[in-house]
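I have a structure here, written as structure tokens, and I will follow up with some questions on it.
Only one protein chain is missing from this complex, and each of the others stays in its spot.
Take a look at chain A:
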Amino acid sequence: MTSPIETDVVIIGAGPVGLFAVFELGLYDLKCHLIDILDRPGGQCAELYPEKPIYDIPAWPEISGQELTSKLMEQIAPFSPQFHFNRMVTGFRKLENGRFEVETDEGELFHAHAVVIAAGGGSFQPKRPPVPGIEAYEGKSVFYSVRRMEEFRDKDLLIVGGGDSALDWTLNLQPVAKSVTLVHRRPEFRAAPDSVNKMFAMREEGKIKFEVGQVTGLKGENGQLEGATIKGPDGEVEVACNRMLPFFGLTMKLGPIADWGLNQHENLIKVDTEKFETSIPGVFAIGDINWYPGKLKLILSGFHEAALMTQAVKRLAHPGEKMVFQYTTSSTSLQKKLGVQ
């Protein structure tokens, strides 16, 4: 059992709103740990539209998702936030001393005065292809990621998709697997041209098969895959396989947070508009994941919510202390914290 990480606030989600919350909380000396399922900060800004311009960030007539993320990282650096990437928050409970415990799927425990859910549209998870009955095979013979290559040794492997994940794993698992069949709905790929060339070369040498089409059916028993039906331009073909790796990108799901017992409104977390607190006192929700009458899913709304949430968290973490509201432009103590004094 690892000993829990003690901190002031755990922020779930490292998108723009989660990042800015570090700044607001930092001004009041509240230390933060952030947990995100992605491997880098930025959330949707990094994952969905890093290159796309955003036009409604105050004072930025135009800024890309990636630039916004970088600027926020620069802005919060003085507060030394601790990031925990590639993790999903699974467990949550209130401790007897009034603090909260948050657990990740990697088994880490965090203890904090407050939990701030800034999870946007939810956690990014692999998309499931609409193949009837695929659920029965998941985790047994259908996998959405490769944790250990050995699991695919001497297997007849079906890889589905046309991006870098599909191509990379085709190339890397070919020497390990008994056979590899790559399926993609068209002969063009989104992957790095070098990988695509290597894949076609392997096909020329007879090392792998490549089928143009979409998987429409699976057969097998007790979760053990035996074959797949592929519908292509020239009709259907059957491919024998006992492992399948579909790579269809990511989608967003609320995930385990849905089971925390928080009041919800159409898959969003209900909060008040004074503190952005959920139905569990001490648990806050800010940004796209929350709902209140009049809610707008704008990054700037999330920034505002972070500032107001901070006031409540400060009172919670240091009850009885007088709240002194200060401006960063004029307060020497805030400027010291920001490292500009």
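The rule is short, and it goes like this: contacts are C-beta pairs under 8 Å (C-beta built on N, C-alpha and C of every residue); 3 or more make two chains touch, one makes a residue touch a chain; residues count from 1.
Everything that follows uses one rule, which is that contacts and distances are computed from a predicted model.
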item: Omitted chain (choose from "cytochrome-c oxidase", "2Fe-2S iron-sulfur cluster binding domain-containing protein", "DNA 3'-5' helicase" or "Sugar ABC transporter permease") - UniProt protein name; value: "2Fe-2S iron-sulfur cluster binding domain-containing protein"
item: Candidates A:Gly18, A:Pro81 or A:Gly121 - the one touching the absent chain; value: A:Gly121
item: Given A:Lys52, A:His265 or A:Lys336, the one touching the chain that is not displayed; value: A:Lys52
item: Candidate in contact with the missing chain, chosen from A:Met252, A:Ile269, A:Ile289 or A:Leu316; value: A:Met252
item: Contact partner of the left-out chain, one of A:Gly162, A:Gly220, A:Gly287 or A:Gly302; value: A:Gly162
item: Per the touch definition above, residue among A:Arg40, A:Lys71, A:His111 or A:Arg185 touching the missing chain; value: A:Arg185
item: Touch residues of chain A, complete complex, unshown partner; value: 44, 48-49, 52, 121, 127-130, 161-163, 184-186, 188, 190, 214, 248-249, 251-252
